[in-house]
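One protein chain omitted, others in place.
Each chain carries a letter (A, B and C) given by its place in the written order, and its residues are counted from 1.
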């Protein structure tokens, strides 16, 4: 076990897989020589050569389109989109192609492909370096969508994603790269080197896709969260003193509905939090599912605490971000409802 | 008043607006000389000339990208994407640009633009001529999303959309072009010429965006539907004999939550139907909103009846399509729950 | 112009106006292809395989042709195929045409929902296929079924796909003609235009990364070159020198829009390659020998790691775009008769007759034989069902293969569907 940042854990997952499996190739904008603008691929080109890890032209459609071709050939590409905000030019290739190759060809062609992208705000990145587009993937049959919240999970889930026979969208909350961030932007963060979840096994290990993790047990209300919001929810629970059970979903599709439903049946209340805009966000699906499966256990409406239905603003970042105060208010209201 | 098909009503709306307002221009693939593969723009080039209505290269990104430039210049483009399934190459321009010009420039530049696209299945079009991607638009702040279900609404809403100062996604359920379709694919449809909603006022008239219509009043359960599903829901209510109140949403964003909530508070039960895949479909948002705003009136879980979480298959079209039998079952279960 | 004159012009500009390209003739007019410049057969030189692309720019503006008016094969691109190979090619094209004719009728009879034919374009996919080696991969559009026919794929399987019946290899999930066969080097066809073009480049890159010897062939229509993925493909192919042949089938029409709408101000589609330093050829697409020779040259370049080649095949879409289309609404009915490059089957037939290895009689006889074979295949296919009658894929199949392993939510849904 070694202490790692989330960046190091992600890099380590690729490193392990590139060493084990010749078919794993890594590419994207600034990914090769330089090692990525967030340094997630630093050193991989040096170690595995220019044909296993390389720079691409600035064309997300080209990155994903060629990766699909490579996957159908038999390689296992793990590509990076520099920011999730820049995945739109590749969206057609993701939705119409990667997600459907297996289905439409009845398995003649498949697409074992991982598309990594940093998501989320909190770094004053403005509207094009802050987005959380997970709901645009969860609506698409054929895709899996993963959002790790710590170095340990990131490594185990990324290895699972690379080994998965189907396309996986791997969303990396960039605000967590260097340490858990609970939304208190005016306080220093603990670096992962000082945090137990920075403890990452060396070598190959996997966390299965589709298993949530209960990061805090409680009986008053269930909080469904993923990525950065896991820490915000924890802060909110601590600060309000509410006995919240917090579930880190880790994988959105496939979703661990069992764990969710078991918790909500126990607590009778549910708050959903995410950073993406409210309307048609993944929180809507969670609320719909929870009321479908736990209706007769629910004692209060399911509340969503999310980014507002506006583009992510620059100066008003902390007004937009669903921080611990807003989440805390929702916890109180839900418990008191 | 004249009886019109939905195609004629849509064409008439563009015709009226092109005659009234020189700034209105219409273009897309096969839209000019030929008049569109569904004939929605037939005759407009002849009437208004090649620079007001014209054919484009096959590039959805180019169609929407140039339309955004034109809108920012001061024109009012109303463009066609041949099938909603082909909007993905334009998705970046829609999400990152059209939806955000006003916001990011604080109103220096705006984007009065309508993007029309046929949606939905039921014509054996397979996975790339059948999609209903509305949820991919409703998640995007800055867009409005409209889905008419009859010729009258289509004309009134399309004129509103063209006059709207912001970008509007106008989804045309292609299975309704020639007559209301209730999901009984083995029965002949009534053509619009024999249907009262085929009655369309001539000249200029508008239906405001954001107002739903209660197409059937009832007290046992509220059904939220739009597009083709409005007729499927009606058939299901008739066939099950359940006293359902059916709301045709007409506009998804902005949503007429008032009308919805008033109805659900009255009936205490709610079924949501759409043709799009279940997970993260717009039905999720509706379910989330309804339970948020009507929780203490709800007597049963909100049920969603939708397309399955698979690509739209060709041969199994009627197994996929959420027809009156499936909707009927949901009505019965919800009323009996 | 002096700067003063310039200023004058600048200060009093004329109003602008929008240029919208139009085909030479519309319905009612007389077909006119006088603007199509057609060089003599044999006139275009055949460069060395490792030629510097910048020195052969003119090839993007000419047309490589082998068969002349007299049915002779002439010039530097001739001489690659034996008589047997030519006769085989003849049979492939005739089979494809017959297959199309039967499926068109079947569609009209309601046995399936939709069909797309190749009429007039048979030489391109049939001849190209013969230049490939086993293991090479095509990324086709819906108008390259000749790759399957010439590759020996089962016609019954093709028809079962068209009928979405119980033996449909794709389990009814796909629109008719959207075949897929890994074994036959035929990538699963997408309904979304152009997406396959850049995937082909990726497949070729993968082959190079893997130190394999296989190459890829990308296919696209004239109209679809306007799509963005065409650009992505050329960028990546050019940068990584991917072993791929980038084929453009210019059949003059994209549904109702003539090729000038996509081509704009460039003289040809082949010219698109010039901006990328990619050797770009233009070939008579109705000349089986020319298509084969150009394909061979490009495939050889790819195989020798010399990088991509772009080829524009000049042809004409004689039939409707699909069974949903009626071309008489946008082009003169007789336009195809006026098409100056003739019919690929008739041209190869004449060549074989001139060579003395074929005759009108043998042609008729072959036609009859092929018809029998196709009808037999059709009968067999129909015994497995057609779209609305007989055997069909199950509703259960609808839930399968969305993922390798069915996730819980799909399991729940399948259960709900009661299948």
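In this section, contacts are C-beta pairs under 8 Å (C-beta built on N, C-alpha and C of every residue); 3 or more make two chains touch, one makes a residue touch a chain.
Nothing here was measured: the structure is a model prediction, and the numbers come from that model.
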{"item": "Which displayed chains the hidden chain touches across the whole complex", "value": "A, B, C"}
{"item": "Identified contact with the non-displayed chain, of A:59, A:96 or A:222", "value": "A:59"}
{"item": "Contacting the left-out chain in the complete assembly, out of B:97, B:134, B:172 or B:275", "value": "B:97"}
{"item": "Per the touch definition above, residue among B:35, B:126, B:151 or B:210 touching the missing chain", "value": "B:210"}
{"item": "Given B:4, B:17 or B:75, the one touching the chain that is not displayed", "value": "B:75"}
{"item": "Missing-chain contacts mapped onto subunit B", "value": "25, 51-52, 56-57, 59, 61-62, 65-70, 72-75, 89, 92-93, 96-97, 101-110, 141-142, 144, 165-166, 210, 253-255, 257-258"}
{"item": "Those residues of subunit C which, in the complete complex, touch the missing chain", "value": "1, 3, 6, 9-10, 13-21, 49, 53-54, 57, 79-80, 133, 205, 207-209, 211-213, 215, 226, 228-232, 235, 237-243, 260-267, 271-278, 296, 300, 303-305, 307"}
{"item": "Residues belonging to subunit A that touch the chain removed from view", "value": "29-30, 32-34, 37, 50-51, 54-62, 85-86, 88-89, 124-129, 278-279, 308-311, 313-316, 319-320"}
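Quick note on the criterion: only the chains that are shown with their structure count from here on.
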{"item": "Farthest-lying chain, centroid of Cα atoms versus that of subunit B", "value": "C"}
{"item": "Between subunit C and subunit A, distance of the C-alpha-averaged centres to the nearest whole Å", "value": "41"}
{"item": "Whole-Å gap between the CA centroids of subunit A and subunit B", "value": "31"}
{"item": "Where subunit A touches two or more other chains, by residue", "value": "89, 92, 96, 103-104, 141-142, 253"}
{"item": "Multi-partner residues of subunit C (each touching 2 or more other chains)", "value": "171, 173-174, 178, 190-192, 228-229, 402, 409"}
